[in-house]
Every structure is written in C-alpha cells, then in structure tokens.
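Below is the structure I would like to discuss, written out as structure tokens.
Just one protein chain is left out here, and the rest sit where they should.
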Amino acid sequence: MAERLLTTARAIAEAIAQEMERDERVFIMGEDIGAYGGIFGATQGLLEKFGPERVMDTPISEMGFIGAAVGAATEGMRPIAELMFVDFFGVAMDQIFNHMAKIHYMSGGNVNVPMVLMTAIGGGYSDAAQHSQCLYSLFAHTPGIKVVVPSTPYDAKGLMIQAIRDDDPVMYFFHKGIMGLGWMAPNPRATGPVPEEPYTIPFGQADVKREGSDLTILTLSLMVHRSLDAAEQLAEEGISAEVIDLRTLVPLDRATIIESVKKTHRVLIVDEDYKSFGMSGELIAIIAEEALDYLDAPPKRLAVPDVPIPYSRPLEQAVIPSVEGIVQAARELMAE
Amino acid sequence: MAERLLTTARAIAEAIAQEMERDERVFIMGEDIGAYGGIFGATQGLLEKFGPERVMDTPISEMGFIGAAVGAATEGMRPIAELMFVDFFGVAMDQIFNHMAKIHYMSGGNVNVPMVLMTAIGGGYSDAAQHSQCLYSLFAHTPGIKVVVPSTPYDAKGLMIQAIRDDDPVMYFFHKGIMGLGWMAPNPRATGPVPEEPYTIPFGQADVKREGSDLTILTLSLMVHRSLDAAEQLAEEGISAEVIDLRTLVPLDRATIIESVKKTHRVLIVDEDYKSFGMSGELIAIIAEEALDYLDAPPKRLAVPDVPIPYSRPLEQAVIPSVEGIVQAARELMAE
Amino acid sequence: MALSRETLLGLYEMMVKIRTFEERVAEIYYEGKQPVFNIAAGPVPGEMHLYSGQEAVAAGVCAHLRPDDPVTSTHRPHGHLIAKGVDLKRMMAEIFGKETGLCHGKGGHMHLFDPELHFGCGGIVGGGIPHAVGAALAIKKRGEDRVAVSFFGEGAANIGAFHESLNLAALWKLPAVFIVEDNLYAISVPKTASTAVRSNAERGAAYGIPAVQVDGQDVVAVYEAAGEAVERARRGEGPTLIEAVCYRFRGHFEGDPEHYLPEGTKEQWKQRDPIALLAKQLKDQGWLTDEDAQAIEERMTALIAEAEAFARESAYPPPEAALTDVFVQAESPREEQSHG
Partner (left out) sequence: MALSRETLLGLYEMMVKIRTFEERVAEIYYEGKQPVFNIAAGPVPGEMHLYSGQEAVAAGVCAHLRPDDPVTSTHRPHGHLIAKGVDLKRMMAEIFGKETGLCHGKGGHMHLFDPELHFGCGGIVGGGIPHAVGAALAIKKRGEDRVAVSFFGEGAANIGAFHESLNLAALWKLPAVFIVEDNLYAISVPKTASTAVRSNAERGAAYGIPAVQVDGQDVVAVYEAAGEAVERARRGEGPTLIEAVCYRFRGHFEGDPEHYLPEGTKEQWKQRDPIALLAKQLKDQGWLTDEDAQAIEERMTALIAEAEAFARESAYPPPEAALTDVFVQAESPREEQSHG
C-alpha cells in the first residue's frame, strides 16, 4: 500500500484530533484557531470536528488564556494553547515561566500541569524582528518545561501525541517553514509519510537523520533540512556529515550526541536561534565536559549572530544559517 | 585620608543621585522606590533629594511602566526603571525583549533607547521559586541589551554611572546578598571603599579579583564572594585559584577569559543561574572555540541544577553554589 | 436578611482561627531574628506576609465555598487557605519547610498548594487571577456547579492579568468570583497613587460584570455580597467582582518599617478590628459571652499549638529531594513507540 503523505501542519492537526477523540479532557485555545484553522494550519478542521466548546478562539489576551490553560490543567483538564508566534511570548511569559513551569515543583509534586503550549517559530520570509525568532533556548533554560522542536511530519505527529499524553507542561515549537503551507516557499520535506493510527515518539531521543563519519552536525527544526541539503553537497566533496536531529531539547539526548562526536571527532552546531547564551553554547559545553579528548578540532557553531532579525531580504539571508553557510562551516571545520 | 566605605545599596543610590544632578533628563520609576527607598535600598534618599516628579512610585504595572520608560527614552529622556525582583520579568518581558532591546535596530539606528532597567537577583534566604532567581542569561541571550552584574560597592557605582550615560538599554542586576542590607545575612564585602566623586567603569572589562595559576574561576555577582572565600581555602591546600569577575555579560570580555585559561589550563564556572542553556554553557563554548588545546581537563561548572529554587533551607542550600561546593569542584577539577 | 447564630458564630470562630494563626506565626518568625533581624535565620526564614486585620474577607467569602471550589490566592495566602478548611498541621509544617508540609517544603509560605481543597497561590502579583479563570472554564466545560474564586489585592487590580482575566470570565460567562482586597496599600504605595478610580467596583463596567464595593471589616457585609456572587456563579450566570475595603494590621511583610503610613491611621483602623466588631454584635445579640469568646480563643490557640508542635517535630526533607518534582515524568511514558 502506498504510504500516506501529509504536510506537517496536517500531521499536527491530526495528532490533536486523535487525542481529542481519545480523551475528552483535551481541548484547545488560541487566537484564530477556530474558523481560521490556525494561522499556520496546525488546527485546521478541528472546529468543524469538535465544535466551539473544545476549539476556542480567544481574545488577544495571551497572559489570560495561557494562564487559564494552567488553571484548567491543575483542575484536571488537558489543555492545548496556541501562542501564534513564539515572538509574542513576552506578554505571557510570567504564566509560562513562573506558573506553568513551576507549579508542579512548588507544590512538592502534588499538583500536575498537563498542558501543551504550541507555537510557531522561525524566519526567512521577511517578517522581521518581532515575527521571526526561534527562542527555544529561553524555555530550555527554564526548569520545568519540556521542549519539543520537530522537523518532519512524521516526528511532528508522534511528538504531539506524546506531548498531549505527557503529564508535564510541554512547549511544542513548529517552524513555519516545515508546515507545508501553500503560501510559503515550498519545502519538499514538509510533506512526508505519516501513519494514520496514533503513535508516540518518546522525548529525549534524538534522531540520526543521516549517518556520517567525518563530522557531526547537531541541529533541529528547519535547520535539519538545510543540514541534510548541506550534507548532500558535502558528500560530493567527499566529506561525510552525520546529521542529528535533536527533536527535544528538554529532555536532551546526551548519549546520542556524545556517541556521534566520539565517532566523528568534529562537531558543528547549526541553530536558527541567537548565538550567544543559548542552545549552541550548551551543546558545546556538554561535549567539552563529556568528550573533550575526542575533539580533533574546536567545535563550531552557526547561528544568528546576536542581532535581531532584519527585514530586508539580503540582510535576513545573511543572518539565518543557509545551506551554503553550513557547507562552508563544515569545510572550515574539516580544515582545522 | 581614610577611605570612605559604603554599602552596595548606598553606592548605587549615590550613582543615581549624581547622575540625576548632572543630567535633568534622568528620572527613576518603580514600585516602592520613593518613600520606601526601594525594597533593596537602591533608591534610598532619592525622593527627598529630587521630589516625586523625578522619583516616581508606580502602580504594579510593570508592562506599563517599563514600556513607558521605553517611550520616554525614545523621546529623549534617560529613564531608570526598577523591576523589584528579576523574577517578575515575565509580566513585562514583551517590553524588555521586543521593544527596549530591538527598537534601535529596527529603526536602522535612527532611534535610541537610553534607559537602565535595574533589578534584584539571587536567593539563599528562603524566598523560594518566584523570588530567588538570577536569570541574567535570558537577557544576555537577547540581542540589544547590555547586561551588567556587579559584585562590589565600588563596581556597582562605576557601572551604574556608566549604565546611565550609555545610549543603549542596559539591564543592571544587583544581588540582594551584596547590597549590605541590615536585614540580610551580613556579607563583609557588601561594604567597601567607594570614591565620592562620580566615576565610570567601562563595560566589557572583566576584573581579576584574585590572581592564581592552577585554575580559573569565572563568575560574577554574589558568587564572586563565594569564589574568593573558596580560593582562600584552596590556597591553604596549595591550590592557586584565579577568580575572574565578569562584571558585564554583554559586552563580554573574552580576552581576559581566554588569557586566564591559557595560563591556568583549567576552568570552573560558578553561576547562581540555572545550569543548562545559560551562561555557564556559553562560557565553556567560548573557551572550547578559542582555547581548546590549552585545556588540561574538561571544563567544569557549578550552577543551579535545573530545578526551581526550593523554599526549605536544606533544599535551597543544596542547589545554590556554596563555598564548600566551589572548593570541592575545584579539587575535583585539579584531580582530573 | 439577618444571619443565623450558627453562621455568625462560624464566621467568628474562623476569624479568630486566622488571627491566632497569624499572630503565632509572627512570634515564631521572629525566633532567631532577634536582636538582629536576619531574614534567612530562624525556624521560618524568607519573607512573611500576614493577614491579620483582613480576616473578615477570607471568612466571609469562604463560608460559601465547598472543598471542591477552586480558590487562587496571593503572597498573603494564609487567611484564605485556613478559611478554605486546610489541615493546619500540614500548612504549618510547610511554613517551617518540613517534609510533612503541604508541599514537602518546596513551596513555603507564599506557595501553598492543597489539591484536595483546590487551592493554589503564589508570589507573583496578579498571577493567580488567570488560574481562577481556567478553573472556572474547566468547571463550565464539565457542567458542574462549582465556583472558582480569586483573591487579590487592590494593587493587583492594576496589572494586565486582571484585565485579561475579567474580560475572559465575562466573555465566556464563567462561574468565577473576583475578590479585590483593598487594604489601601501595595507595600508602601497607597491606592490613590496606583489606581485612577476610587473603587475597583467601577471597573466592573469595563466587562459588563456586576461589581460592588463592601466594607471589608464587616464580615456580614462581605458574607452577603459573596453569597450573592457565589450563587450567581453556581446558577451559571457569570462572574462577579467584589472589592472589600480593609486594612492590614501588621505591615506589608514582617520587618516593614511602615514609615510611609500617615500617623495615627493604623490606630484608627484598629478601632474597626473585624473580630472585635463581630464580637460586639454577637454580644449585643446575646449570642456570645466573654467566656464563650475566651473558650473559642483557647480552642484555637490549642489547635495552632498542635500544628506548631507537629511542624517542629517533623523532619526537614533530605537535600536530594531538591532534585525531584521538576517533572512528573522524568522519563517518557512507558507506552511503546508504535512506529519508527
């Protein structure tokens, strides 16, 4: 039988729908998630299936409705809230950071906050400084939040089901460029095989998306795709790159990272988030702590160079890691 | 003439007063900064000197008044805003992160946001999960904010004057445990010599608070004091620790860090912030990138182990780096 | 409608219970903090915000609540939690940071959670208001007749979460009651310097919510207003906003120098101690004698002494416990991955 192909957006919407069917405690709230189907399509079809009681359009009150999700979760529901763009986190950060993330701990483990906060990340289409960020590092720095950042339709579905079933608060970051939206630049990998039945992918398991022996590329989300394209080019030059999709930052699959670095002895981090004080630093630190003697060259990182995302196309293209940039960085790493 | 001694709180208040005298565009806003003098004393005496027009108590509206500081700054004033505890950043993060930090860049350099956002950090006195955090890493990850974290009365004054005169938004983090407050556990180094006349300390200059040859301790804020105490003990065991006070995270004095590591070949990061995806990772990454071959042992870090700050004393003491913990970590580092 | 003797005596007892608890906590708090105050010292370290003076509000509102009615509170939560019916032992043990505490020592005085009573609180001003909205939403979704109540200060009524929460509750017609405890100050900042209107009841209009200001020293006034609001919510008719004007007798937190208070005002307010006011009324009605009053006080003192003894005798959690409870599921659920 031919494999069923879905876009990432449809895979996510299907995961949510299946869990809503399975568990009546699950409901979803957010701006434009009802009739509109979600600005990035992650909730398409849900209103029609489940009605406005379980698929709730909200006012522009992120502090209010994300806080309400926290309150509903502590009362035994399993809410999903959509923060339209991660860039808007600042208006709701207190609820995310001081409540969603900490109530379980502060209560000594007596109160659970089983909710999913899903949000869109990423740039590359000239949406500028307040609509193009990734920011998963901020939340990975925050104790108490599981951080999920899928890259493919298959992973997106399995990780979403896992997230909804998880008893902890989960932030789920989908990159606009992997959703398979009709109005974005086409990304062939944004459509892929997705089984119809529900399935889960455990958190904390990185996925080796391509095996290689000369260097390890650690990355996630859209940058998995760019890294795979770069690996292709590098292969033509005789450089064998292993591409590891971290998939979740919290929990982080240290074992897979360390194992790969011990094999290749060289590591490049590709990250669409800001460079300093974030994911790329953490990954290098872990490697330096656990595999220092295996490194044949200083680790390298390619990330947004600590500037806000500029609007103008040539500026934006200069700061977001590109396939060419990855190829170039890998070459430099091999030359060290 | 005997040196004049001030607490850090008085040093900060003096710096602000002197700048308010020098520049009438400077004013200060915050909760309880007037009659109360600031919960941590950073504004004591200012209301009496400058009156309620320039020393403004605000409602509990951090989004509103920090946003108002941004608006006043873009209109040519030089506001100082106090966020009482950094833990409350979440209610104002949008203004900090998307506006204060980005307007200069988004405007193509045409609009300046010369303001200081000062805030209290740190735990150790059982104020629990929502009143004990450090969080400077979150802001250091954010392009467009200068991040200042002094450790002594002398540095506090010079860095505050620098911050007020700086044309960029500056976040200034003072640790409650270094303020010299009468109601906190005494810290002898919270009182120190402070010149009366105004002076500045440039950003991006780390300070070697103690020279040493066997290992480098990179730290800041209260942890400078704990590290100095630890260095003392280590010296008795024949271990010579260099203690570097970073003073500012943005800009970061990479040169001093790298130079020290090249000298000692061993590095320990001591950080009261959460361990993962933060400062400690960044510092190790920089060292791995720039001085990999100089390391005789994997870099080590001591930080809050990715848990919220617990209330109960034995729990809290277990997660915040202590003098004993630093000594122990240094010993282990030397043994590798 | 005149309240029954039983109701009034119940309110009286509850107020005495709260007051006795708070005053005893204050004494304990200063252990180890004299002659030199060190916030980190003594059996109860950290900040301490007590509720003495405001008892009429917690008692008057919570008298209408069932254990399963969700309540969210603030940095000043003791009164609400006691009025909700907490086990004083586990509450006191938490304040001592002990293993037997409500949160096994992880929460402390500002972060008390009691899931059996559907009670939560926290140290962020306004942070609990949206949680009550969410709890009310959960109630409505399940078609239950429970009511979610959120207590917060007049200072909190100026933070964004207040606005967003009231709008959501009104829009979705949720079974929620919002109680503003206007004790005139947010730390040192008086309401006149924080709030552009005299009464937060004027803010009900912004959401089409019935709103009323009541005398928060008068437990009967609070009881009646809250009763209407709770009933309205249980009937599915939506939220209510109540502002209760009261006064805190002990300063914002222990150690507050209170330089900012105009001279004599606290003494004036103490003339209207809610407990004394009700005692007088009860005595006038012949429903309470001095001996009764004394007996109640003694009973409460004994209860609290018992809680204190429990707390003191309990062990601290072991240091390693600091590392647990970040996540329910440190590992992923055991379900098998069906693909991939």
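Labels for the chains are A, B and C, by order of writing; each one numbers its residues from 1.
Here is the rule we go by: a contact is a pair of C-beta atoms (placed from the backbone, for glycine too) under 8 Å apart; a residue touches a chain by one contact, two chains touch by 3 or more.
A quick note: this is a predicted structure, and the numbers were derived from the prediction, not measured.
Colleague: Relative to the complete complex, which of the depicted chains are touched by the chain excluded from display?
Modeller: A, B, C
Colleague: Write down which of B:69, B:156 or B:295 is the residue touching the left-out chain.
Modeller: Reading the full complex, the residue touching the unseen chain is B:69.
Colleague: One chain is left out of this view; which of B:123, B:143 or B:212 touches it in the full complex?
Modeller: In the complete complex, the chain left out is touched by residue B:143.
Colleague: Have a look at B:33, B:201, B:243 or B:309 and name the one touching the chain we're not showing.
Modeller: B:201
Colleague: Could I get the residues of subunit C that touch the absent chain, sorted low to high?
Modeller: Against the missing chain, subunit C presents residues 158-164, 166-167, 170-171, 193-197, 202-203, 205-209.
Colleague: In the complete complex, which positions of subunit A touch the hidden chain?
Modeller: Touching the chain left out of view, subunit A contributes residues 31-32, 34-36, 39, 57-64, 87-88, 90-91, 124-131, 182-186, 305-308, 310-319.
Colleague: Spell out, residue by residue, where the missing chain touches subunit B.
Modeller: 27, 53, 58-59, 61, 63-77, 79, 91, 94-95, 98-99, 103-112, 114, 143-144, 146, 154, 158, 162, 165-168, 195, 197-204, 251
The rule is simple: only the chains that are shown with their structure count from here on.
Colleague: So which chain is farthest from subunit B, going by the mean of the CA atoms in each chain?
Modeller: Here the answer is chain C, farthest from subunit B.
Colleague: Which one chain sits nearest the middle, judging by mean Cα positions?
Modeller: Taking the mean of C-alpha atoms per chain, the most central one is B.
Colleague: So what's the Cα centroid distance for subunit A and subunit C, whole Å?
Modeller: Taking the mean C-alpha position of each chain, the two centres sit 39 Å apart.
Colleague: What whole-Å value do you get for the distance between subunit B and subunit C if each is reduced to the mean of its CA atoms?
Modeller: 35
Colleague: List the centre-to-centre spacing of subunit A and subunit B in whole Å, with centres computed as mean CA coordinates.
Modeller: Distance between chain centres: 31 Å.
Colleague: By residue number and range, which residues of subunit B touch two or more other chains?
Modeller: 63, 87-88, 90-91, 128-130, 306-308, 310
Colleague: Using the touch definition from the top, which residues of subunit C touch two or more other chains?
Modeller: Residue numbers touching two or more other chains: 103, 105-107, 111, 122, 124, 160-161, 326.
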